[in-house]
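Removed from the display is one protein chain of the complex; every other protein chain stays in position.
Naming follows writing order (A, B and C), and every chain is counted from residue 1.
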């Protein structure tokens, strides 16, 4: 299915080379100030930048609204948003359709949809689909704004090159302007060089994105199966190429002692906080009021020019493949706003479930 | 909420020091051969072993059935299973209730439940709750048996000590008998020594568990929001102390080149397979027919004897705390069957959604 | 599946002649004052009364709690409640198991569960299951109390004998004490005589129950698929023997003119109300603040002593059947508290969805 969320429910639709990619955003309270510009701005952040990692495909991605908005306010009805697919070139696709591309969902799609899926451009499996996530995230962020929740993500690692730690403000200012969405300018330069070399070689690299939400009220989520971390992980794994999710210290916590990993608790300005945040702002599935910190592992772009071993499913025999065409040698920077969007969608849903969002905005 | 699954739906209930911990397992087809022994066997695997990591709490955990089973067969009605809570000692709890335990959900529970939660023994946040997961998993495994799906998990790392790679058979035979659920006997011995030392020091360690499912038919799951990896991650993060989840190469994939990470595709015995499994058996949210491989990061036990800084919420002032009582210095081995159980629950749900499970078993 | 509700979620379990019938009530805020007596009181109202309609089966139905309650308050964890099945006599059942009972779910159960369902006493299809509804409803009512919502149902028709219209207070006082749960004493007497005659003849009768909720805040529900009337209807149709549901004027509205059916709108004490209530308190799927009024059609008890034509499924040949044993000649009065319970469960869920219920009660 293509819907996520219980009270703030996002339904994604569209295929990479179909007419459009869009989302129905259901459960947004009436009266929220929301313009097409608010959404366009987020969609623009997802565009292939001028940076070293960019694809050649030109995406104009002008957001259209089909329902739920009137005179700059949400109406309470489902909000339907879309961007048209343009500048589509199917010629590469048709050539290689019978040869399964390694690292892609070609085989699983074949099993699932029996050859009927619209595989052009990756179809429903394409990174292009994340435009629908970003549009929905833009709505969620406007709601979270009213609760004082701010979200920012940044590139913390590409091809093994790690960025230095960054504050939330650094991320908001520096990472946002950096072509690789990295707050560490030096690391960003090295990452850029690495990507350039890798692209030259017809190869690709992955990386790690960190998303942070500040101002999240304590008390969102529940233990067991309404766990905030659980829904965040599920939403983030819906982003193509994400292969892992960790919270706070994450996998590093597995190598720490309890005395190191436990976050000491103290009082600051009358508020209970922890002096470290190895928990990543979530304990027992519930937000603690500390920043929610999540990191996702992004695998290297599956489409590479280098020759790979595969199978021709029509002839059912071994074959070789080179995936020609326009491909990002590294999609990490473009996935950064998508991580923010999915965090926003999930946090918004949990805020609604907790009764924190007014049914009608003023 | 405390339910997971769309067609195979598990509802967990119970609190650590309440009358019992249990689960309602809904959606199991009628006619499945299932005895209390099948379930008891799984619950027994979760018990504190004789190993170095064990807690002193004696848990008999005799499984009772309240509905859904008759004469060794499921009836098609919801199956209600429980284990009574026994050997409960609340004395430690009452002493420290006002002092928030670092690394525990005491503060988030306080915000969420306003002091009304039954915090004794961790209440709803206790590892004890995973007994309900294991009982539900036992039912799921019996269904998966009929589809030829087998699941095994093992300890791959404790306190930074990593085990050598293990085959599925190694895990089934060696890890199952190992007190630390580790297939690598040498590593297990070192882990045991580490745990002993850490316990001595009043501290704790965490680790990493790997779960593998073989025989999973290709085609389970969907892209976007019915992603198999997404639901697995959500379910695994419901296990207390899990802070990260990765599939296949996971975070390591973020450091690989596309040419390294893409799994070459080939034909073997007329079946399309990959020669490596960096994808962990899932591409585009859909199972590929290769083993589903997932790893979870388990943080070190939060309860440690060493003194920690905290806050007394009654007095709203800083305080120190030592968490006395019986605690596992390392819960990783006990979480191993729980990882298996959650994998089984999710895979069973997806098999039902795909129409693979007969409504009535023969 | 056996769960209903999005934020206030009830999972029913148990079979008529299994160990027990119970419910897991999930989503109840912590801190709600709730005792076993509160629940027992509702369960007792469902018991076969001293009235003419009563079955001979003795049901003690002492409510037990397995989780979620401590020291007279809800803990925020799922609340598990059950009543044991006692005084069970399976002898009648075994005799007739191969012969499908007309009006019962024997055949549909056979198709669905292939003979593995526990059919004794009706199994999962038995009216006995409604004990789980009533226990869950008792919790919901305690929550609704805090919002000023009161619910009462009454018998408005049995075997074609209609009661005169009754006020909400009449229902609360007179119908509650009446053996047939009818507020009109004269009609009740006639209904009683009819039932006595029908029982004598080995036959049965049905009737109509009306449920009313007052104090329901305006604004619960949504148009299209979160329609309050829709969820009420679904919940009420889960009561065995219910074959129809109507709101306000219901089917009578189909015979009215618009000028008759439209409820005139006016202002009373500064509040917008309607002077009639043909809408039954719901317009566009949303509560209007007027009393929510629903009526359900209850078919005559399917178990009758008279001989009926059927099929012996073992021999696959035509056969005759007489359903011996203890049966209510009219179950309408016993279904009255069940209608109240289901209304309470749904209204409570919608109040939570609307953010009206505090997460933690004071």
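We take it that a contact is a pair of C-beta atoms (placed from the backbone, for glycine too) under 8 Å apart; a residue touches a chain by one contact, two chains touch by 3 or more.
A quick note: this is a predicted structure, and the numbers were derived from the prediction, not measured.
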*Give the residue, chosen from C:208, C:292, C:343 or C:357, that touches the chain omitted from the document.*
C:208
_Selected from A:36, A:77 or A:162 as touching the chain missing from the view_ = A:77
*In the complete complex, which positions of subunit A touch the hidden chain?*
1-3, 7, 9, 11-15, 18-20, 22, 24, 26-27, 30-31, 65-68, 70, 73-78, 80, 82, 112-118, 123-124, 359-361
*Identify the residues of subunit C touching the omitted chain, counting contacts across the whole complex.*
1-4, 12, 100, 102-105, 107-109, 111-112, 124-125, 129, 157, 159-160, 198, 203-208, 218-219, 222-227, 229-231, 233-235, 237-238, 240, 243-251, 253-267, 270, 272, 274-275, 278-280, 282-289, 297-304, 306, 308-311, 313, 316-318
*Against the chain that's been left off, what residues of subunit B make contact? List them.*
6-7, 219, 352-359
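Just so it is clear, only the chains that are shown with their structure count from here on.
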*When the C-alpha atoms of subunit B and subunit C are each averaged to a single point, how far apart are the two points in Å?*
39
*asked:* Between subunit A and subunit B, what distance separates the C-alpha centroids? Give it in angstrom.
replied: 27
*For subunit C, jot down the residues that touch at least 2 other chains.*
7, 359
